[in-house]
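What follows is a single structure, and I will ask about it in a moment.
A protein chain is absent from this complex, but the other protein chains hold their places.
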Amino acid sequence: MQVLSNYYNIKRNQKEEIDMDKLMQDANRFVSDIVDGLVLAHPNQYEKVEGLNVVKRKGGAIADKVGLVSGGGSGHEPAHAGYIGDGMLDAAVCGEVFTSPTPDMVLEGIKAADGGAGVLLVVKNYSGDVMNFDMAKDLAELEGIQVETVVVNDDISIQNEEDRRGVAGTVFVHKIAGAAAASGKSLDEVKQVADKVISRVRSMGMALSPCYMPESGKPGFELPDDEMWIGIGIHGEKGVERKAVAPVKDIAAQLVEHLTAEVTDKRIAVMVNGMGGTPVSELYLTYKYVSELLEQKGYEIVRPYVGNYMTALEMHGFSITLLPVDEELLQYLDASSKAIGFLV
Amino acid sequence: MQVLSNYYNIKRNQKEEIDMDKLMQDANRFVSDIVDGLVLAHPNQYEKVEGLNVVKRKGGAIADKVGLVSGGGSGHEPAHAGYIGDGMLDAAVCGEVFTSPTPDMVLEGIKAADGGAGVLLVVKNYSGDVMNFDMAKDLAELEGIQVETVVVNDDISIQNEEDRRGVAGTVFVHKIAGAAAASGKSLDEVKQVADKVISRVRSMGMALSPCYMPESGKPGFELPDDEMWIGIGIHGEKGVERKAVAPVKDIAAQLVEHLTAEVTDKRIAVMVNGMGGTPVSELYLTYKYVSELLEQKGYEIVRPYVGNYMTALEMHGFSITLLPVDEELLQYLDASSKAIGFLV
Amino acid sequence: MKLTVEALRRALLATADAIEQQKDELTDLDREIGDGDHGINMSRGFQGVKKELEAQNSLTDLGELSKLVGMTLIKTVGGASGPLYGTAFVKFATKWKDKQSAEGEDLFAGFKEATEGIKSRGKSQVGQKTMVDIWEPFTAALQTDTSLEKVIDQALADTKAMVATKGRASYFGEETKAVQDPGALSSSILLKNIAEVLLHD
Partner (left out) sequence: MKLTVEALRRALLATADAIEQQKDELTDLDREIGDGDHGINMSRGFQGVKKELEAQNSLTDLGELSKLVGMTLIKTVGGASGPLYGTAFVKFATKWKDKQSAEGEDLFAGFKEATEGIKSRGKSQVGQKTMVDIWEPFTAALQTDTSLEKVIDQALADTKAMVATKGRASYFGEETKAVQDPGALSSSILLKNIAEVLLHD
């Protein structure tokens, strides 16, 4: 069954306007095709858990190392499977597009990551993810695996702190907790440093254009080409403010204003993250203004990261993440990583 | 002057439809903003030649190593500056968007790369690039620098071999010639291995949507959302065949058919390259089908590469590059590289 | 009012068909105040349930049937709605274990347990504009003489007017007043089909 060609044919017959542009084969296999491609392209690094969209380190868990598992809905590539690798994650659980994976899948991820020293789950703060990973934790504990969970909630677009979403800051949690685990820390210690990152990291994003759900062919939000959304999520959720497109410095200034209101420490790592459809050229261009604005406010950028790290399908836009760092966090940021999405 | 906001305001006042979506500040500074951002984001690795959009390895040329210089029009990021780094290029010359840089700029790149063992210019086969790099070579030789040139022409979309464009295959030339230079080979030897790659490498691409020139705000070509172009270039040039969007396997099959007609050796490196606006998820999905098709035809993929390597601004699409390899080329492909666009 | 194995099976199959019918509507509501996948999620789940029911048509125990449905939903839906609907059916199973049918207090106890299960799994309560705002009044109405259908319709109308404070819809605050909660709509579809078999059997 070729949902893609059907999709286009139906639309053409109905003389409907088609907005979606996607390289795909069959919407029902969209996620497994991505996962298969990733594993095929990195055969020495990744392995798929038979029959499931769960990716693990080739060769399995490392004995006596704390295992790191993340995941969530798909559509955020290279997150989360692209962060598997020595120094970062051990397994990633890939749900349907923008839909949390099920507990049985997460359980398989936990089993794949468990080397006897327990497993830390890095969960983004969405009801679905929290519930499914929670149920999986219960199941894993029944099987005698020690499991801890941290929940990332870095998106300051959301006023109410309890509802804050996990977005690009999650990648810093993967990197730092991954390095701590690789250095031989215990489950408690790894959880502690992950929570330290979570307590510090803040993000905010914007979009020039929406992303399209592969199955429905519909955009997450409507947006005229001359307008943009400020404060979007990574699932096609519209933002908190819609306004005319502006020069990137003005956009960056608005995001930086919000972020710096919450980040008082001045020594920071900065991530300018693309939303999937943003060319790296525009990300570097954006970084120029972001770094200028931050420096004007007295921040010292000790580690800059620019790239498509936590995306929303083909959405065109960016987010800024600020992470105040100390020597411990810096050391973990700089530690070696073989993950294809974050090579150090 | 804010060309971006002016652009949108003018269009809005004229009630014109606006298609372009770009993160930018000022179209007149588009390229220098990208270059500045790149250098700011990698301060330990890159340096700008004062006042010019020429990027060089921080710390300058390496004594007695053959220098490698590439460049061309901008809009292909991470090419070419992103391929500077130990094991690849020493300098990159960044022209205006899709416009070859001028000879005086190229000369600065050559000077920055020259460590006394001569400099190899890796040029893509466009009249403009060939002429400007040629003039720069003459100028450099007047200053006593030994310069050789190779011209990459891997795009088989063009029938006439003389007119074949240099596209994503250029990245393999950078990598392999870069590794040869790093290993201490002479200018002649480096040129020889570069020419070996050029004689073998073949590419072909497609686009689902065009790219927009930052200054004019206009798309390189018109393309209804339910159609695609096969055989596009990397400057918004329309392709050789326009047809209805199809499932990605059908598209890949058409490209693979053309490519395999020219590539008879079965042991190959494969690159699935995004055109800038293609999310990495779709590239991995595409790679799945590309690799299946090639394996069905008896090819053995010994090195897969998937990512946005040689782009055309925010164009959404991909190209496939095939490079038949032997032990020498494999060894150079696998050699260490610190270039941000091709970390090994 | 009595719920037999056969009646619950019938209600579930009817729900699966109704979800297919209203799949786009559910998804479009979720695009407005969520992430645009609720119809897709529910369809995947209830098509899974349909398949299981068709494969295992010899079940005679209401507890076994509920557990099968709950586990199927948990394993196929994902997202927020998967654990919530899954938990509801698993909770039915704990109350209807070894029973061939449920009525009166037993029937109520099952729905009470399911609703509490949803609330504790989701850390949610009435008034937050979620599926809870359908399940809770429905369950209460089982102990009264009111028409279940009317109760559901009223609950739907009430829910629509609420401001979301839970789940993805909560990001959109006041704006959500104008849009129905997708999980409330899908819950109304399921519970109406159950009400239907309760009233006519």
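Note that the chains take the letters A, B and C in the order they are written out, and that residue 1 is the start of every chain.
Simple rule for what comes next: a contact is a pair of C-beta atoms (placed from the backbone, for glycine too) under 8 Å apart; a residue touches a chain by one contact, two chains touch by 3 or more.
This structure is a prediction, so every number in the text was calculated from the model and none was measured.
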**Prompt:** What shown chains does the left-out chain touch?
**Reply:** B
**Request:** Just name the one of B:Glu237, B:Glu282 or B:Glu314 that touches the chain not displayed here.
**Result:** B:Glu237
**Prompt:** Per the definition of touch given earlier, which of B:Gln25, B:Gln45 or B:Asn132 contacts the omitted chain?
**Reply:** B:Asn132
**Message:** Can you say which of B:Glu215, B:Glu241, B:Glu262 or B:Glu300 touches the chain missing from this structure?
**Reply:** B:Glu215
**Asked** What subunit B residues would touch the chain not displayed?
**Response** 73, 95-104, 126-128, 131-132, 135, 157-158, 160, 163, 165, 213, 215-216, 218, 220-221, 233, 235-238, 240
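Note that only the chains that are shown with their structure count from here on.
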**Request:** Work through the pairs of chains, note which ones touch, and then classify the graph as line, ring, star, complete or other.
**Result:** line
**Request:** Grab the C-alpha centre of each chain and report whichever is closest to the global C-alpha centre.
**Result:** A
**Request:** Provide the C-alpha centroid distance between subunit A and subunit B, rounded to the nearest whole angstrom.
**Result:** 28
**Prompt:** From the C-alpha centre of subunit B to that of subunit C, how far is it in Å?
**Reply:** 54
**Request:** Mind checking the centre-to-centre distance between subunit A and subunit C? Centres are C-alpha means, answer in whole Å.
**Result:** 31
**Item:** Per-residue multi-chain contacts in subunit C, two or more chains
**Value:** none
**Request:** Mark out which residues of subunit A touch at least two other chains, giving numbers and ranges.
**Result:** none
